[in-house]
Structure formats: C-alpha cells, structure tokens
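The full complex has more chains than appear here; those shown keep their coordinates.
Each chain carries a letter (A, B and C) given by its place in the written order, and its residues are counted from 1.
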Amino acid sequence: MKRILFIQRHGPHGSLFGQETLDAILMGSAFASCSVLLLEDGIYQVLKGQDAGQLESRDYSVTYGALRDYGVETIYVSARHLAARGLATEDLLVETVPLDDAGVTGLLHEHDVILGA
Amino acid sequence: MKFAIVVHGAPYSSQSSLSALHFARAALASGHEIYRVFFYHDGVLNGTALAAPPQDEIDIPSAWQALAREHTLDLVVCIASSLRRGLLDETEADRYEKPAANLAPGFVISGLGQLIDGALNADRTITFCA
Amino acid sequence: MLHTVNKSPFAGSALDNCLAFLAGGDEIVLLEDGVVAATLDIIDRCEAPIYAIEADVKARGLSARLRSTVKLIGYDEFVNLCTMHNSIRSWS
C-alpha cells in the first residue's frame, strides 16, 4: 500500500487551503497510510486557543485533534519553522514530532505520494 | 464620509471578501455612506448566485445581497474579470451564447470605469486584497 | 496615510514594503494573516502606531502572544482610522 504525505503550509482562516487540505487528509486516512507535515504558517493550523466566532468562521482546528482517531499516523512539524515563530510543541493542540531539516528531507523520501498546497 | 470598497479575492478562497463585508457593515453602522463596492479580479466571484456553502458556514454572496437590500448598496462586478471567470448576467449569457446566467440579484456587471468613478468620487477608497 | 497588511510576514513581502515606505504620521492596521506580525519582535522596531483586528487575532489563537506595542481594534475603529487619514494603501 502506498504511503501518502500531506503537507500543510498555509495558516488558518486567511485562505481555504487549511480547511480543504484537512478534508483531503481525512479522506486519505480512510483509504491509505497517511502522515501530515506542517511547514511554515501551516503550524498555526494547530495552535491552541483559536476562536473564530467573531469572524463568523468555523473553528475547524479541533478536527486536527481527531486525526489520530481517523488513522493518521504522525503529525510532523519543522522544528526550524516552529522556532522562527516563537512557538514550542507545547503550544500546539495535537501531539507533533518536530524534525530538523534532514528529518524533513528523510520524511519526504519515505512517502510515495506527496499532496497538499 | 463616503467609502469606495474594492474587493480582490474570491469568497472563502481568500479572507478578503469576509473582511470587506465586516468593514462595510461597520462603516454603515457608524453612519458612513458606501458609494460603491467594486469587485475586481477573483473578487467578482462574490456575485455568484450558485454558491452552496456548508450550512454551518457564512454564505458570503447572500450576506452581500442582504446588506445591499438593507442599505441600497451599489455592488458592481467588473465585466472583463467576470467574463474570463464564467460569471454572467442574462445579457452577457445571451451575447456569448452561454447556456445559463449565474449573477446573483443585487449585483450588476459593469466596466472598469465604475472603479475609477468610485476612486474619484468617494472620500476614501479601501482595497481588500486577495 | 493608513497602511493595511493582510499577509503573514513569513509568506511574502507585504510587511517589509509597508515598513520600508512608511512616513511620519502614518499608521498601520494588521488584518487577516497579517496579524501574525503582531506576535513577532520585528514589529517592536516600528515607530508608527500599530493596530490589529481583534477578530483575526482571536481566530488564530494569538491573543496571548501579542507584542505590547500592538493595540487591538474592532472593525468600527478600523473604519474610524480610515476617516482620519487622507489615503489608504493595502499591502498584500
């Protein structure tokens, strides 16, 4: 069975990429072995304490917390991109595995297909 | 004070139309006038009559229509941008022999002259970029 | 002049350009993904008053991370800032 890596590199709410990529991850995890890699502002997708009520938008970040239940194996983050934003893994609402650049390179090569914006 | 509001982004795809909508509501609530809302680039897609967003999400094209009904707003989508992106009123659908029209009531298709007219005649012009 | 910035400083040059072309008396409104800048120390170096749209800050979970130089505002105050400047440039 092929392994799919979903990369998320957009922040939440500014565009629809975050929400729609999450939909693709949920679908992927139903049919294949999937992992998720958060790069750049994609890390903000899982920042704790999001409240989009005043924006009349949906707080879909909670769905990230359920990804394990859907069968997603691991959520990885770039340690460098995390640090550049002044964030630590404790600030995120899901358990993530931070990777250095070589770790990200390895992850890309371990997967057969890479999806995501 | 009279505002011209320019919207460059498609609804949902970019937050710009939601921001513009919030700004427009706040301007009207503060007693200001909205001279025109001009939808340019992908912004013209705010004028679609066919969007069917999930029920727990805001329906942005409908929200513009509701605001326009309440305050008699001039909602103009740029014709050149609309033609490339497949947004047509009855007249344009006939002219280009297309099978349907999809411009929502409350919006009008017009030319770029309306952008310049807004910039010249409003006291302030603010752009919400994609 | 009022400047708005609606993109993250990590995702392009909107903030860079805004700061490079700022004049005395200018003010800045951060909105949408632009509010990310309100949490970074680069913003402390800016001498112009900086505002951030509260709804955008809350939606992104950034309320507790704001730099002290940034003032949260609603859309009504955003509208008011527009009336107080002669022109508005949106950096994206």
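Here is the rule we go by: a residue touches a chain if its C-beta (ideal position, glycine included) is under 8 Å from a C-beta of that chain, and two chains touch if they have at least 3 such contacts.
Computed from a prediction, not measured in an experiment: that's the story for all the values here.
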Across the entire complex, the copy numbers by shown label are A x2, B x2, C x2
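We take it that only the chains that are shown with their structure count from here on.
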By the contact definition above, name the pair with the higher C-beta contact count: A-B or A-C.
-> A-C
Distance in whole angstrom between the CA centres of subunit B and subunit C is 25
At what distance in angstrom does the C-alpha mean of subunit B lie from that of subunit A?
-> 33
Subunit A to subunit C, mean C-alpha position gap in Å, rounds to 27
Multi-partner residues of subunit B (each touching 2 or more other chains) = 15
Multi-partner residues of subunit C (at least 2 other chains) = 6, 32-33, 55
Mind pulling up the subunit B residues that touch subunit A in the complex?
-> 12-15, 18, 56-58
In their complex, what parts of subunit A are in touch with subunit B?
-> 13-16, 55-58
Could you please specify the touching residues of subunit C with respect to subunit A in the complex?
-> 6-8, 10-11, 32-33, 36, 39-40, 54-56, 58-65
